[in-house]
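What you see is the complex with one protein chain gone and the rest in place.
For chain A:
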Amino acid sequence: MGSSTTSNESNDIPCSYIPVPDSPDAAGAAVEPRRQVKGLFVIFCGMLVLISLVAFNGYYRASNNGHEQASLAAALTKIIVEESGSETVPASSRWQQAASRGVSAGVSEKTNRLFSSSNSNGEMYPWNNSMLSWQRTAFHFQPEKNWMNDPNGPLYYKGWYHFFYQYNPNGAIWGDIVWGHAISRDLIHWQHLPLAMVADQWYDKNGVWTGSATILPNGEIIMLYTGSTNESVQVQNLAYPADPSDPLLIDWVKYPSNPVLFPPPGIGATDFRDPTTAWLTSQGKWRITIGSKLNKTGIALVYDTVDFKTYEKIEGLLHAVPKTGMWECVDFFPVSKEVKNGLDTSINGAGVKHVMKVSLDDDRHDYYAIGTYDEKNVKFIADDVKNDVGIGLRYDYGVFYASKTFFDDSKARRVLWGWIGESDAEYADVAKGWASLQGIPRTVALDTKTGSNLLQWPVAEVESLRLRSDEFKDLKAKPGSVVPIDVGTATQLDIVAEFEIEKEELEKVTSESNVDKYNCESSGGAAQRGALGPFGLLVLADDGLSEYTPVYFYVVKGSDGNLKTSFCSDQSRSSVANDVVKKTFGSFVPVLEGEKFSVRILVDHSIVESFAQGGRTTVTSRVYPTRAIYGAARLFLFNNATDVSITASLKVWQMNSAFIRPYNPDQSN
């Protein structure tokens, strides 16, 4: 299929941008009669415009007239602007009003998603089956139903990628956890296999929890995992394939003398879980690390073993960082300073840096730090102690937890899996019968240009899902404009886009004294206008822009003329429903001299994964529109900066389904 280009079309239409609507009414419940009348008037006008929109809809599609579309959108949104323009509360304080109620009592803000009690003036959105079914993804790993969480023991063996995962066979909530199992030739097309391990021993009766695989030089597979015993003590257990000649690794055996590790003295019985892949020491022993905590200090314990059956606890800690709390799902691996390839977990020496990663129980985020592994003293030392493990960089600034890497020696790459939970209410999960996804597997490597962060990028095999593409070159968007990108439906997309700020305009912009002042998470999202941003794309948008998810850059010019860039994903207008998370996620992203602003976005129904500057900063969001679904989903380019125009070039592919399904031996491959 050829690609169409809409080059050199002048798209500088003065469309008004849609600001964030009224803040949650902090005063409380009842709607004032005056606002009710105004509301009715708005609905009446809205319906008038809607009727005229429908009438003109056929004409618009036939003529493919971008001008008409944009002005219609402007007309619709003008009414919303007038209604919400009455509030003069600045965007930032609206967000503060929505803070969790626990903060005043000294409870950490980092709790999991408590909504403000007064929200959207009684607007309730009934979820119907059509909306809920749309949420299932086409090419992200998920079981056919029920709950999933952490990725477990990923490995490559005899031509198959294996993926295991925390699974509840009984419902769409966490509980009754066992190990699910699936296989794939290419990390994208998965086939479900029977459960690998269930809770059939006293030592994992209360949960067959997370673990990691180690593949020995002779090809033997060792699986270490945490069991929650019948008395809820966390222990480590050994398991291995029942039949190593079975490439599908269907059956697993638990070592008869399990558990192999109990919580050591001084460590809490429920603070001891998630053993890592082992690496070889220079003495020829295998070494693993297990996360824990001492009071509020997150720590990594170290054990050595020769046979994975008996262990020697190494004195001291591989690493510890105060005030980070319990370290879950610790991961520890080398990255090359010289080549783009991944490295086997046992590699160390010159030309190698080490990465320590933890999942913080306290805030449900995954953090990493780059540093050095001092093997002699069994210590990890971060390069930048101010951004040490748990207090510095995150793999992903959105929904991404319990992640785990493995070394894929068939392609000499290190691959990262991450659990993507739901951002909706339990009621919807129960209704739709499932909860959680896995992110698209990513390669992980050191960013040799900055030296201070990792690069993550979707595995190349995802590109095998690309169908027809549309290419758009040098689209110009003036300040405060929205430009439709005509790709047909927009629910399964792979987007690669580049942006440039008009140089002459950039030079005229006044510099700011505090270049670090912008923070995606406390900002007003894409509606908060600055001189040099926000600009980017609106994904999962409907024609009328009543629902849209901006993925954008926000640039601040410093006093030395240097630019500081943030990369964000804004859920505040992603859905008219009020029972979904409406936060903005993101962080700073390094943009080096001569680089354009670049982004890759995978849109797959209720998940949006965004990668800025080749994967220096990534944001994964869960999005639940009610209108921008199926054939009504659209894509737009936008520029809500006040002082500069931007030029964008993008290529958009429709993505095929990965047809993830149960394993059928009759179907080859």
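Methods note: a contact is a pair of C-beta atoms (placed from the backbone, for glycine too) under 8 Å apart; a residue touches a chain by one contact, two chains touch by 3 or more; residues count from 1.
One rule holds in what follows: contacts and distances are computed from a predicted model.
*Asks:* Assign the chain not included in the display its UniProt protein name, restricting the answer to "Pectinesterase inhibitor domain-containing protein", "Exosome complex exonuclease RRP46 homolog", "Origin of replication complex subunit 4" or "ER membrane protein complex subunit 4".
*Replies:* "Pectinesterase inhibitor domain-containing protein"
*Asks:* Kindly state which of the options A:175, A:194 or A:662 is in contact with the chain not pictured.
*Replies:* Reading the full complex, the residue touching the unseen chain is A:175.
*Asks:* Among A:339, A:385 or A:430, which residue is in touch with the absent chain?
*Replies:* Looking across A:339, A:385 or A:430, the contact with the absent chain belongs to A:430.
*Asks:* Which of A:326, A:416, A:465 or A:506 sits in contact with the chain that's absent?
*Replies:* A:326
*Asks:* Among A:180, A:207 or A:291, which one touches the chain that has been omitted from the display?
*Replies:* Looking across A:180, A:207 or A:291, the contact with the absent chain belongs to A:207.
*Asks:* Counting contacts across the full complex, list the positions on chain A that touch the omitted chain.
*Replies:* Spelled out for chain A, the touching residues are 29-31, 101-102, 104-108, 111-117, 119-124, 126, 171-176, 206-207, 209, 228, 232-234, 269-270, 325-326, 361-362, 364, 425-427, 429-431, 578-579.
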